[in-house]
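Note that one protein chain is taken out, while the other chains of the complex remain in position.
This part shows chain A:
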Amino acid sequence: MASARPPPDPVAVLRGHRAAVMDVSFHPSRSLLFSGASDGELRVWDTVRNRTIFSTWAHIGAAGVYSVATNAALGNRVISQGRDGSCKCWEIEEAGLSRKPLFTIRTNSYHFCKVSLTKTPKSVQTDGGDSTEVVNIMALPGEDPSQVELWDLTAVKRVMSLPQSSNSNLAGQTSNQRGMCMAIQAFYTSETQVLNLLSGYEDGSMLWWDFRRPEAPVSSVKFHSEAVLSVAIDNICNGGISGGADNKIFMFSLDQQKSICTVRKEIELERPGIAGAAIRPDNKIAASAGWDHRLRVYNYRKGNALALLKYHSGSSNAVTFSDDCRQMASCSEDTTVALWELYPPKDRI
């Protein structure tokens, strides 16, 4: 450790946003990066030339674009979520994005939870091939802040909301105790390919929902002492990482047979606040974006810290990995997006 290398600097810094960058997302196949800023601007970057290739005012509103999401299942589209109470889906064209969104979902939610596209386990992706069979579901925070709504993106309609609003008063009370939903992650289980969902709440608890049994969560755990701010699931959907407003990061594993969520590793930090977390598709490393401006990189398997990246001069909002595992992008209040190349994987020829 004594001769440890100094932490690396970003390979590129994408400047151009005029406000805090809230979220970044890589295009699943092309070398494009989408970023949304709090002034409502949605930018598309070329990650080879490190240039902006397109920019649009996606969500004009008080807090602008809140979240950007892409997915292999979604194909050549990008979802942007704004604090104006809407989610928009954009077609990616040659010269950028479509002038008008393909469709707009009125969510009427104005709080802090980012949308989540459904994560498909690797095995399913490679096996199935035709993603159309799988219903493309997006999870997004509901109008009632304690609820999560699931939307079918192909049909553009709401499928259900969790917990179901038809629940008894008791359930409503408990959900009220948990507070607002702060983070969601939807995924298909690797074996059964059933839509599952993890949602984190204001009081620090996390619920695990099964699409088939929407009336009650499969499991409920409370790792964090304060609000859960980010949840990420690994590529085989057997575990994940969560960060919250307290000074802890948890790595957990999901036992899908027994429906038990157990803590695999608890990491304590010097400073609280993890706004974003991500796991690289090859499940080797995980990264977190902290309020303390820092990005932390962990060995996902062992849970030991690998790097502490100090570049941003403002609170970091999100971190994400590209699908080819080569790049990592982080965005921050300081209006920059940083591209990193960490522990690059070997090319699989």
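Throughout what follows, a contact is a pair of C-beta atoms (placed from the backbone, for glycine too) under 8 Å apart; a residue touches a chain by one contact, two chains touch by 3 or more; residues count from 1.
One rule holds for everything that comes next: contacts and distances are computed from a predicted model.
Not shown: a single chain whose UniProt protein name, out of "DNA replication licensing factor MCM4", "Small ribosomal subunit protein uS11c", "Telomere length regulation protein TEL2-like protein" or "Phosphatidylinositol glycan anchor biosynthesis class S", is "Telomere length regulation protein TEL2-like protein".
From the options A:I60, A:A155 or A:L308, the residue with contact to the unseen chain in the full assembly is A:L308. Chain A meets the missing chain through residues 1, 4-9, 11, 270-271, 284-285, 292-294, 299, 301-302, 304-308, 310, 313, 341-346.
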